[in-house]
Each structure stands twice: as structure tokens, then as C-alpha cells.
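Only a single protein chain was left out; the remaining protein chains are all shown in position.
Labels for the chains are A, B and C, by order of writing; each one numbers its residues from 1.
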Amino acid sequence: MSLRTHEEADTGVQAVGAAAREASTGVQASHDEVTSSELLTVHSARALAGRNVVFAGHGLPTLAVSLAQHTVAPDVEIVYESGVTGARPPAMPRSISDSILVPGAASVMPMTHLFNYVLQGQRIDVGFLGAAQVDKYGNLNSTLIGDDWEHPDSRLPGSGGAIEAMAGAAEIFLVMRRHTPRTFVENLDFVTSPGPRKAAEAEVGSMPAGAGVTHVITDLGIMTRSARDEELTLTAVHPGIDPSEVVRQTGWNLLVSPDLETTQPPSAAELSLLREQLDPTRIYLR
Amino acid sequence: MSLRTHEEADTGVQAVGAAAREASTGVQASHDEVTSSELLTVHSARALAGRNVVFAGHGLPTLAVSLAQHTVAPDVEIVYESGVTGARPPAMPRSISDSILVPGAASVMPMTHLFNYVLQGQRIDVGFLGAAQVDKYGNLNSTLIGDDWEHPDSRLPGSGGAIEAMAGAAEIFLVMRRHTPRTFVENLDFVTSPGPRKAAEAEVGSMPAGAGVTHVITDLGIMTRSARDEELTLTAVHPGIDPSEVVRQTGWNLLVSPDLETTQPPSAAELSLLREQLDPTRIYLR
Amino acid sequence: MDKTLSLPRAISTYLSDGDTVALEGFGHIVPVAAAHEIIRQGFTDLILARMSCDVIVDQLLGANCLRGLISSFVANSSAGSLHELRRRVEKSDPEPLWFDEYSHGGMVARYQAGASKLPFQPIASYRGSDLAAKNPRITSVPDPYGGPDIYVVPALNPDLTIIHAQRADKHGNVQAWGMLGVQTEAAFAGRRLIVTVEEIVDEDIVRSDPNRTIVPAHVVDAVVAVPRGSHPHSVQGYYDRDDDFSRQWSALARDPEAVQKWLETNVRGTSDHDEFLASLGSDHFETSTIHDAYSTPVNYGGRA
Partner (left out) sequence: MDKTLSLPRAISTYLSDGDTVALEGFGHIVPVAAAHEIIRQGFTDLILARMSCDVIVDQLLGANCLRGLISSFVANSSAGSLHELRRRVEKSDPEPLWFDEYSHGGMVARYQAGASKLPFQPIASYRGSDLAAKNPRITSVPDPYGGPDIYVVPALNPDLTIIHAQRADKHGNVQAWGMLGVQTEAAFAGRRLIVTVEEIVDEDIVRSDPNRTIVPAHVVDAVVAVPRGSHPHSVQGYYDRDDDFSRQWSALARDPEAVQKWLETNVRGTSDHDEFLASLGSDHFETSTIHDAYSTPVNYGGRA
């Protein structure tokens, strides 16, 4: 409910970018069928290999964790901001506070436990977040757009638990449906959730426990960073996406890895799991 | 379990003082039958008139609250340090962590709620405490006897929750089975639970929320105080007790009220309730 | 002590103009009916504390009940924007809104300090966040154990807290299950406390499961039976959420006049919560039925 997942930032059907449409080889799945949601979900799931405890919103992150449980990370467990762990909902939850998450779950914690003991308590390996703006160090804005904090052009939902997820999780995966210069910016209008580099510049407060944003998964490709002072670097583009297009759609001078790769398209097995088992009514696989 | 109630400080059968035995009139109950426990319980119960939420140990305080519920304070509720409220045990609990308290109780709180939200949260009208030593301002020692804190002559149980009860409750009732110069002292060997006067002398920390010890109920009589800088004053003696005897048994120069009263002996109704209904097997009415 | 009251009586007894009132519930067991009663009785100048906003925040704003808001999430859950709120914040339309903003972790910490009668609660987040820079009430203390200065947030002690739950006994022992949010802390933090419940049950039911009690009776001032009092939010074991209602609100509230008309017809024009529910249409609740899924009983037995 309260984290800015992509569902809240973006609504409506999102097809994958035109370039991807043209280029996707269709070796493993007909590219016409691969939606943006499917693409982002598959790459989010793959990035979960080796992780155990994930803090995530409903929708795409939930689907990604489910897919990872069936593929690269059988023991991965999802913790929802509403305090639910080990949920086994009979259908896709409509928000993180959907009571469909509760029957058959392993636990429901009160919010003091979730925020104090789980998030602040550094029990999370990966937190999935969304944002209206991200900068080169993975600092996030989900508060407002505009110059005047008191009278913003657009008032956004705010932190919810994003500040605590960023501060407490070992790493953050950022999922952005639309990779544009308006969302990938040189300077945030408001720093809601600072990564460790921004935090280190401040004079007061406890340092974040983790590395901040380590993966950004977009409709154009994947950016990663691993050290505090490291910038996000384009490490992979989706099939048919020219890296110069990604640089053009980024509001700062984006670093491109010398070992730039092309992502493996969703496999038939991944798509089959998503479509036939995990979200057969296509609530999220729009 | 962990507050120093009189049960923990004093063990063994305690008959009422000889003077009281000789003088008790027996108008309402044969004085031969009135044990020290009954006397202290009845006067503790009477003092609960007008109070609603009581923090108490097992044994005498529990009995006193039960008696008050049947007499002067029908709505009074007891909160145990183990987190249990609204207990209706089928028999007298043997400690505050006796699981006999739980079946049929109104709530069981985790200890964070009990200590943070109930005690520190200032939800308690009266806290019952015991102590090894008390001074004229109602400061209490339940930690040690001796001059050397590192190697005391006698190591006592320690605070338990007594410090928090003293700091958070609106007032404290102290029950002392034996009124002697060794327990009513000029200077405590160790200030475990300071009242507000002692706290005010300190330079650091939050001030206690309440008045500290307002009633001391002993085998000789009743002492009260109501303002921060007020000393405990002997306001009533039990029938047949000479006030000079109380002064002699007190380690400081005890103030005696000009309006000194003689306590009303336990009534037949009170004794009947205690003996036949509340503690028929005489676990505590020794 | 019987603490049952009618909803109008509970609100009129325990709320005053200018109060800070907390309405908590995280997308589940939300005191919506109580918010509507606040609108009906025309309270003004309130400061609302609510971690995660929803339709009732827009409705209280539209009804001009609020001069301020303390919150950490100001969208309509996942259903869209709260347009009354955005008009107030973005354009001071019709007037400015005092907005005291935190993160969810900060709000939890504020309620926790309030419930604990501590002046503040430390929090490990906020370093480098503009949220801390923007809000003068978020400050810091030194760490006497050698770490960097740590952020703290001040205690939040609402004049009145209102929560909703599945059930209580008439004395006010409140039981809830499913997602519990910050309700226990908000309840203890409040100077006064009203609890609305789906049903008031015999105390033997409550007492058969004392660990299920989230707020003990001595903290409660009034307990009020308000069936379906959380609509459009769900109540575990009682009814499902009404997503259509929430989505339609975000569409409707784009038009300030539509908000006023809705409030006149559905809240001010209804005398109580039952009439409000009826105003939504007789077939409105057909889709929100739920299945049964009972807990396995546990044995509370002890020495007999």
C-alpha cells in the first residue's frame, strides 16, 4: 500500500519499447507476447539468485519473488510492509494491505516489529522500491516534483516505508517501467530515500546498513552499482536496445560498462510459469 | 515473580503483634483469629477506594485487590508484571508468572507493552511494592544490605520492575509485614526505587510521574504522605498499639499525626470474604 | 465497567474542535464510520494523525474538519491520488494545510514514544534525507556509546485516538487479527480512546483467548459497535475491501464540487452509518463476501 512500487507510479498497460519489439529474437518466446511487465518481472527474479529475505510491494515485486522461488532462489521469502511473512494468497494481492495475504500466511507482525525489528533491524537482504526520480548514486525521490517544497507542482505519495527500506536493507532493487530523462535525473527535486553516498555527506544520523540501490531494472536495460561511491553503470541492455538510446534517456552522463551485455530474453519456462501458474488472470502481467 | 512483594521479603507464618493481640476488641471479629496477613490485606483493600488500575504482585496484594473488588472498589482492575490483566484464576496464584493466571484472563501483553506502555505509560493508579528498607520519604531498597555495593552482606533480588512502578504509577502502596528499625531506616544501604523527592535531588533523568509512596501498611499501623517533600506520617495505629511503640520501631524520628486514629479492625464481612471466598485454602492467609 | 456508547455519543463526548485526532488502520480495520461521524458533527480545526492516507482523509479535508495533517503516505493506497489533499498542498486551495511529514518508520516511532511517555524515540534512518531537513521536529541527539549523532522524532500523543477492530467485550478488551498496523501504540498514545468494532461479544469469547487482545480495557474510554465500520477497507473474517469505491473516489475527487455533493448526500445527508451504507445502494456489498478460514484452537489450560 505505501511503498511507491511501480504500480503506484505508473498505471495502465505498458508494452515493451518499440526497439525491443523489433529486435527481440523470439528464440525462446515470441517477442510479440512479451509485455514490459513480464520483461521487468523476469529480470527482477533472476537478480534474486542467492538472496533469502525480500521486502517488496505487491504486483511486480511479488510476482518476481514467486518466479524466483520457482527458479533461481527456492528458499527466498517475502516480507510485506503490512507485516505479513510467508503469504500464500490464492490470487494476486491488490495491494500490500490486501487481506487476501493473511489466510495461510506464516506470520503477521505488528508494525512496530516490521519497522523496528525487521527493517531497521537489518533482516532484509533485498528491498524492492520504485520512485518518481532516481539519480546516478541511486538516491530516490518519491515525495514531490517541483522547486518549491511547500507548494510542489505535483505532490507524490511520500516515503511510506521507503526511507527505512533504503536504510536497513542490504541492497535495494529499483524497478522503473519507463526509462526517461524525467525519471533518471542529475538532481532530484527532493531526496526522500538517500543511498549511503548521500548519507555519508550528511553530518547527522546513523549510516545506512546496506549498499543502497544495487540494481535498476528498466524497460531498456539493467544498471548496477556495488560500492558506496560508485555510480550506476549500464551493464546490460535488452535485445535490440542501442546503449546510446539508454544514455540519451538518462538525465546524467551515464556510464556504460566496457563489458556491456545483452539480456537473455525471458525463457519459455519463465513465461509459462508467469502466465499459467503465477498470474493466470493477468492482473499484473498487463 | 519479580517484584519484591512482602511474600518474597518475608517467609513463614506471621502472627499479628502481641500488643495487637491483647487489645483488638473483637467487636467485629474475634481478634484471636485475625492473622497479620488478614490485617494487612484488609487495610490495603480499604486504601484502594477510588482507584481503578492496580499493579500488584501475587499473594497479599492480589488478595487485597480481590477484597476491594467486593467492597470499596468494584471496578478496580489488577495488572500483573507478567502482562496479565483481568485474571480470574480458579485458585490463588503462586507467583505473578503462575500460568494459572492466564486461562480466562482479559489480556496477556508482551513485556514491551507492560513496561513501556502500561508502567512507563503512566496507566497505573496504584502500584503495590515491598522492600527490604524504606526511608522517611518512601525511597525503597530491594537490592542489597551492607556498606560495600560490590560485596554486600546480603544480596537481595534487585529491582525487578520496582523502579518502573515507582516512576510510573500515580502512587505506591508499601506493605511491610514487620515494622522494625532495621527496615524503617534513616539511610538506605542502596536506593533502588527513588521517590520523587530523591529524584528531584538528582541532576539527570525524567521526573517520576506520580507521588511515590503514599501509604505504608504495617503490622503496627498506617503511615501516609501526599506531597513530594512530605515525610511519612503515622496517621493510624492498629487497635492496642501505642504510637510510641511505632516511633521506637522506626529508624528515623517519625512524625505522628495530631489527628492520629485507631484503625477499624477487619469486619466480619471482610474476614468472611477473605476466608470463605477469596482464599479458602489459606495459601496466603497464614 | 460497561463502556459501550453510540457512535454519535462517543464522538461528541471525547472529541473537541482543535484536537489532534489519530485514526489508524493500515488498509485494514480502519475507523471509517467514526470519520464520517466527525464530519456529521461538524468538528473543525482538527489535526489528523494517520500514517497511510486514504479516502477518509480527502473526505475530512473536503468537509473542512482539518487544519493539519501528520502522515507518512498521502496517496489513496494503490487506487490513485487524493485530490482534495493535493489541492490543499499544491495550491493552498481552498486554504493552506499544515503538513507534518514523516516516513512510516518515523510515525511508528512517534506513536511508540507517545505510548511509552518518552519525549522522543531514536531512529536509525533519515541520515541524508530531505525529509529531516524539511521538518524541524525531526532532530538529533548525541550517541553516548560512541556512534554518530542519531535522529530522533518527538512523541505523538493525540488528544483522541480512534481505532477499529473485529470485536471487543463491553468493558473494552479489544481483539483484532489480520494486519494490525500501529493500532496498539496509537491506542496507548492517545489521551482518550474510542474503539469501534464489528461486534461486541460476550466476555467469555474474549477471555478464551487473552493473547488475542490488542488493547486492554483500562485504556479504553468508549467501545462502539459499528458493523461494516471499516468500509471500503477490509475486516479479516468479516468482509473484503471495496476497491471500486476507492478507485471511484480518486476519480470523483478531481472535482471539488463533486466532493461537496458526495459529502452532502452520503454523509451529512445520512443520520448514521447504516444510512450511509444504504446510500451506496442495496446491491453494493454483494461482491465483498469472503470465505471462512478458522484458526486451529490452542490450549490455554493450566492448573485447575
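Couple of notes before you dig in:
One rule holds for everything that comes next: contacts are C-beta pairs under 8 Å (C-beta built on N, C-alpha and C of every residue); 3 or more make two chains touch, one makes a residue touch a chain.
Keep in mind it's a predicted model, so treat the numbers as computed, not measured.
Counting contacts over the entire complex, the absent chain touches A, B, C.
Between the chain not shown and the residues B:Ser66, B:Gln133, B:Ser193 or B:Thr218, the one that touches is B:Ser193.
Although one chain is not drawn, the whole complex shows that of B:Glu164, B:Asp219 or B:Asp279 it is B:Glu164 that touches it. When you scan C:Pro8, C:Pro122, C:Pro227 or C:Gly269 for touch with the missing chain, the hit is C:Pro122. Within the full complex, the residue among B:Asp98, B:Asp125, B:Asp219 or B:Glu270 touching the omitted chain is B:Asp98.
The chain that is not drawn here is touched, among residues B:Ala49, B:Ala202 or B:Ala268, by B:Ala202.
Residue positions on subunit A in contact with the hidden chain: 52-53, 75, 77, 79, 84-86, 88, 90-91, 98-100, 102-109, 113, 116-118, 120-123, 168, 206, 209, in rising order.
Where subunit B meets the omitted chain, the residues involved are 1-2, 7-8, 11, 58, 81-84, 94-99, 101-104, 108-112, 115-116, 119-120, 139, 143, 149, 151-164, 166-168, 190-194, 198-209. For subunit C, the residues touching the chain absent from view are 116-124, 139-145, 147, 150, 152, 154, 166, 175, 177-178, 180, 205, 208-209, 211-212, 234, 236-238, 240, 290-304.
FYI, only the chains that are shown with their structure count from here on.
Counting only chains that touch, the fewest steps needed to get from subunit A to subunit B is 2.
Central chain (C-alpha centroid nearest the global protein C-alpha centroid): C. Among the remaining chains, the Cα-based centre furthest from that of subunit A is the centre of B. Put simply, the C-alpha centre of subunit A and that of subunit B have 59 angstrom between them.
The mean-CA centres of subunit B and subunit C are about 40 angstrom from one another, to the nearest whole unit. Centre-to-centre spacing of subunit A and subunit C amounts to 29 Å, using the average Cα coordinate of each chain.
Within subunit C, residues 112, 184-185 each touch two or more of the remaining chains.
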